[in-house]
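Take a look at the structure below.
All protein chains but one are shown in place.
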């Protein structure tokens, strides 16, 4: 069980742009992938096949300190900064060789899908909250 | 009604890569977007909200003749090359200022989703086939 | 000349995810594409072929109010919120039928590329600043 995770990965060519560096939008994907790994590490999936609830983003922000280039390896660290009754706030950091590359924070909300396709905020199921709870 | 379409668009920065040109995988997205525009032009959506059938790719291929760069405008032409009982084959071309940029061909199959999540090939509904039929 | 722009576009299938809505990372691309259109509208390109300066993101944030789905049309509005000597801050809004979909803000910095590949903050060229200046 864990409320924190670190994942090592490598820049793919399709993630770079004509400036020769990783396109900034991909940092949000790096953070999301690590977030989902944190869920798996806790024995959960954020999007199981027949889920009745979902976890859309409420907000996401990132500061970009240094660029990443093709084939560079880097570490993505993600931890749960706050676990409220209906939302989860994460804090993340991307680093390479001890240098900060990017810092991010984002919030997801637990929602149930209504018949008409709209989403309604609901409480996070206890079975999920327990597993994601930071160790005290 | 139409079995052919041409769409003009412009290269987005996020579509380029560190070689300074459009990443080849995005050509397949250019073709797909034009294909979906062709469906809309025929009064159809390839993925309506409550669809019981789907249209996965069976195959896709592309030849890349010349590169595209950031902000360049280009035309994507797509036509239905063959409409069989269960599949549709498209032929597409990307051009810029009269020069061929890429040539593609791809096939989609009509499927219904089974309870267990797998897909089974089914016949294309008459209402769809009629609208996509090339004018004779 | 303009320090504000509004662009209409439509959700592409490749921009959606398994939750049936636009993947949140694409909102940052929507904003960036509109930002680049604003530059073109001002007679500029943010990434001309032989540029000696570049414009990496310093930060980016977005609040997601409502989801977007495949083929929905929406408007992306972007304006320059602040033009300092070395950075530009944008404010953006995505809306659909008068409903707010997302609100974003992001900052880019003017940099020159050093021989060793690193980037150094430099002043925004006067020719660029003049054209991007909000009308007074």
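Read from first to last, the chains carry the letters A, B and C; within each, the first residue is number 1.
Rule of thumb we're sticking to: contacts are C-beta pairs under 8 Å (C-beta built on N, C-alpha and C of every residue); 3 or more make two chains touch, one makes a residue touch a chain.
Since the structure is predicted, the reported quantities are computational estimates derived from the model, not experimental observations.
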Residue numbers in chain B that touch the chain omitted from display: 18-19, 21, 24-26, 28-29, 32, 47, 54, 56-64, 67, 69, 117, 119
Those residues of chain A which, in the complete complex, touch the missing chain: 12-14, 29, 32-33, 36, 40, 45-47, 49, 69-71
Residue ranges of chain C at the interface with the undisplayed chain: 13-14, 16-18, 20-21, 23, 25, 49, 69-70, 117
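Throughout what follows, only the chains that are shown with their structure count from here on.
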Interface composition of copies chain A and chain B: same or different, split at half: same
Using only Cα atoms to place each chain's centre, name the chain farthest from chain A. B
Which whole number of Å gives the spacing of the CA centres of chain B and chain C? 28
Where the centres are mean C-alpha positions, what is the separation of chain A from chain B, in Å? 32
Contacts with two or more other chains, residues of chain B listed in rising order: 13-14, 49, 69-70
